[in-house]
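The complex appears here without one of its protein chains, the remainder shown in place.
So, subunit A:
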Amino acid sequence: MSTCQKAARPLTRCIRESQSASLSARTIRNFTSSTRQNEEAAAAVETKPPRVWDPTTVTSRKGEKALMKDGVMPIGSRRRRAAISTSDNLPFEQLPYQCFQEALRVLRADRKEKLELIKTERLRISNLEAQDVTNIKGGQKHKDTRLESMRRHLEYLKIQADINDPLIKKRFEDGEGDMNKPIYRYLADKQWRKYQHKLITQRIHQLSIVPDLLPHFEPTADVRLAFRTRQVSPGEFVDSRISEYPLRLKVQVFDKGTRLVSIVVIDSDVPQLETDKFESRCHFLATNVPLSPTINSIPLSQLSDSNVVIPWLAPFAQKGSPYHRYSVFVLEQGSELNAEALKAIPRDGFKLRSFKDKYKVTPIGMSLFRSEWDEGTAGVMQRSGVDGADIEFKRKKVVALKPKQKPRGWEAKHASTKYRALWRRKDKSA
């Protein structure tokens, strides 16, 4: 008998046994078998109930058809379903692969070490906190820096303790991660920086958000936009009929704690005829909106009136004006702002720079969309009570100072019939 066979023998036997057991008892052992059996027994007395098919284990064509009729698609291939139904339902970390089990043992030992380190680091921090400033050499400043670096190290250790766990990885990939835990926030941040962060930074520079609206800006939070069910990727052109309804924001922050944010939607391309310049206009402003890693959905239409300072104005780009950039900024507040006092801010001529400086808010994330004149814009403007739908912007014709040059070159010189002999054959015939 080869070593391979020898190694596989207990496994095959196990599978065979489970199969025979399942065939004899007509049941698949799972966690809720007892209650289900009782139910079935109770029902059998009255009438024969329709058989309940499990989409994860159904293998017969009949069962599949019955399920599909109910609108439930069977999960995976039939082969996979058969494998699941005949194997005992082992949890992932107990799968009988030797190397895998050894690896898990190594990782568990490492995690234990890391937990010890975390414990000692916590003790050190509490000891330093309890110490009097006069006993520390560098004074308060030194104490603060040391505490900060120790806390940073503690966060690092917390992540290192969990980063090798396959189940955590799986849960994160399935989108079931608990954002209150540092490891999931860390993984989400990594994921975001892999693509979305790069994309939004590129858009910020391509569409000149940075010199136009803010002197410099580095986003640290993920902001996703949607109008009802329409997802909007950064910088996309959105039909004015779709953008008529207030935005839904999904703001994911990657550091712990609840904070208050302000949300600003600005149109930075409003043409001003008097000054022959472009200005910005605020389309929405809300303050004191609570935001945390878990409370991340902000539908602008469902914010309470105490939060909303400037209500939603549907984006519109008048005919002939170049495309308008509508940027949505999420600004973190240092403290609670007075929403009533903010209501004095006018819609037109809103300046993000001065708002940021005056109210001590820091931008943490942004996203944007663009809008142009389309067939729905006139209706949108009429419905939102904005006049000017009949105006069409046109570029002023610049009169050239130099007189127009006469045509030059060989052909212009020899245009007269005097040079007919020199013309090309085609022209001569014509």
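Heads up, the rule we're going with is that a contact is a pair of C-beta atoms (placed from the backbone, for glycine too) under 8 Å apart; a residue touches a chain by one contact, two chains touch by 3 or more; residues count from 1.
Convention: contacts and distances are computed from a predicted model.
K.L.:
Assign the chain not included in the display its UniProt protein name, restricting the answer to "Large ribosomal subunit protein mL40", "Glycosylated lysosomal membrane protein B-like", "Transcription and mRNA export factor ENY2" or "Nitrogen fixation negative regulator NifL".
P.N.:
This omitted chain is identified in its UniProt record as "Large ribosomal subunit protein mL40".
K.L.:
Just one of A:52, A:103, A:199 or A:422 touches the chain that is missing; which is it?
P.N.:
A:103
K.L.:
On subunit A, where is the contact patch with the chain that was removed from view?
P.N.:
Where subunit A meets the chain not shown: residues 92, 95, 97, 99-100, 102-104, 106-107, 110, 164, 166, 169-170.
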